[in-house]
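Before I ask anything, let me first share the structure, which is written out below as structure tokens.
Complex shown without one protein chain; remaining protein chains in place.
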Amino acid sequence: MITEKHEARDACAGENMNTSIISIRHLCKEFLNVTPLKDVSVEIKKGEVISIIGPSGTGKSTLLRCINLLETPTKGEIVVDGVVTTDKKCKVNLVRQKMGMVFQSFNLFAHKTIIENIMMGQVDLLKRNRQEAYDKGMELLRNIGLADKAFSYPDELSGGQKQRAAIARTVAMEPEIILFDEPTSALDPTMVGEVLSVIRGLAGQGMTMMIVTHEMKFARDVSTRIFYMDQGEIYEDGTPEQIFEHPKRERTRIFIRQLKVLHVEKISRDFDFPAFMTRLEEFGRKQQFSQRQIYAMQLVVEEVLMQKLLPAAGEAEERDLSLDVEYSERENLAQMRFSYNGPSFYPFGEEEDLSGRMIKGMSKAMEHKFVDGMNHFIISI
Amino acid sequence: MKITKTQNGNSLYLALEGRLDTNTAPELEASIKGSIDGVEELTINMESLDYLSSAGLRVLLGAQKIMNKQGSMRVTHVNDTIMEIFEVTGFADILTIEKA
Partner (left out) sequence: MVLQKRTALLTFALSGILCLGGCGRKENEKITSIEQLNNPAYTIGVPEGGAGMYMAEKYLPEAERKTFSGNTSGYLAISQGKLDGFVYDRVMMEFAIASGLENVEILEENLGESMDVAVGISPKSQIENLKDKVNQFLSEARAEGTLDDMYDRWVSRAEGTMPEIQAPQMPDCKLKVGTTGMVQPFSYYEGTTLTGYDVELIYRFGAWLNAEVEIKIYDYDGIIAAAQAGDIDCIMANLNATEERRRHIEFSDCVYPSVTAVMVRSEQKDSTEKKYETLSDFAGARFASLSGGVYDKLLQEVIADAEDFSYYNSVPDIVAALKADRVDAGVLDEPLAQLAAARNEGLKIFEEPVVQDKYGYAFQKGSLLRDQFNELIAKFKEDGTIASLKDKWLGADESIKVLTQQDWPGDKGIIRYYYDGTHEPMTYLGSSGEPLGLEIDLLLLIARELDMKVEMTTCEFASLITALETGKADVVSGSLSITEERAKRVDFADTHYDSAMVLLVRDLDGAVQEKGFWANLGDSFQSTFVVEGRWRLILRGLGVTILISVFSGFFGLCLGFGICMLRRINCKSVQWIGAVFVRVIQGTPIVVFLMILYYGIFGSVDISEILVAVIGFSINFAAYSSEMMRTGIETVDKGQSEAALAMGYTKGQTFFKIVLPQAARNFIPVLKGEFISMVKMTSVVGYIAVQDLTKVSDIIRSRTMEAFFPLIMTAVIYFIVANVMTAALSFAERKVAPKRNKRSLKGVCM
């Protein structure tokens, strides 16, 4: 399915092979005490869907905001559709009309109803008449299932509904490219899906998009190109397959790896269990585990860590206890590895107690190794 | 975890919501012990229960033992994952489980 889509897009791209709608040359953005963008140069072609990933604070949002000049670049040049936007004489507002932006905090106009939000830009900027704007707006709302909220005010909608409406507002302006600045980061996990599916729909229609996101699976599914940004530049640039499966450069590799691995160190009795349970849940969701898998992971932590390993480590002061959770896509297995020093110790002992039975029943494999004074207890789910 | 207790004559009805783990199991234990006297029928509704660990199982076992002497106990609205837990641990034979 995915590959078919990519083929179709490549065909279009083939025709417009030479049209870069955005050219960025040596873009640099400095603030008083931080420089998020040091030197960025890239060409963006029509029809591309680019996901921008990377650690926080590495200028991903700044890049987007420089493209539509919400931030003024310190150095460098940006050309949008043939217009040099970094030029002082450029009429920025006209260029912006060709670019849509979707914000993390939605930014719907609070004093207008949803349909008015969608109509405003069309009427004021594109000079359409109100009836036309209204019809187009209602059509877009119907497509995303929000037609019945047309006359509601933004504060009456849920987060997911607001973001979908914001996307509709952008689409109504028929832009050449839509910039998404962490569109789902402020959403409750249950609402992320509905927004992602709208974005997916747009990609399917051939809209050129740049998306800053932390939703890795989504990025992989929908993008034609991935920018991994690190240290103020586009550290690595490639197809999703290249970036996620075979990252070339060191930092990319570390990042990708970290996506799939959850690592916790120096676990002691002060360990914040509820927080970790939530982290596990998020990790599982990102990897798109099933509910049962997530349950099993949490159960393992509770039974193995809380009931067995920590009480046993209780007396000794320095117990070096750590946990790695790694997901292997090929085998569709989550592997949980507990590492701890001390004498050789098998958590479930000789007897078949309740905890042991539970874990045995919920996991696929259990293994205990003792190497160089370190215990390794591995459970596969 | 939220426990909703309803007492009707000598029937005690508990609805559980949330997680039944090491932290919350004592709550359930106290709740049962506090009202168990003279109860002949104990029903525990697990429809809104998301999670159950060994600590929870032990409390259920304790309750079952008490009710074996006083009357009967049953567990209702168990979801698939928890059902699996019951089966894997053999609790499916100890407890009276009703799907609805």
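Chains here go by letter, A and B, matching the order in which they are written, and residues are numbered from 1 within each.
Here is the rule we use: contacts are C-beta pairs under 8 Å (C-beta built on N, C-alpha and C of every residue); 3 or more make two chains touch, one makes a residue touch a chain.
Here the structure is a predicted model, which means the values were calculated and not measured.
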item	value
Visible chains in contact with the missing one	A
Hidden partner chain, touching residue among A:Leu63, A:Met99 or A:Met191	A:Met99
Positions on chain A where the hidden chain makes contact	68, 70, 93-101, 103, 105-111, 113, 115-116, 119-121, 124-125, 129-131, 134, 151, 153, 166, 169-170, 173
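Note that in this section only the chains that are shown with their structure count from here on.
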item	value
Intercentroid distance (Cα basis), chain B paired with chain A, Å	40
Contact set on chain B toward chain A in their complex	21-23, 51, 53-55, 57-58, 80-81, 84-85, 87-90
Parts of chain A lying in touch with chain B, wherever the complex brings them together	273, 291-292, 295, 298-299, 302-303, 306-307, 354-355, 357-358, 360-362
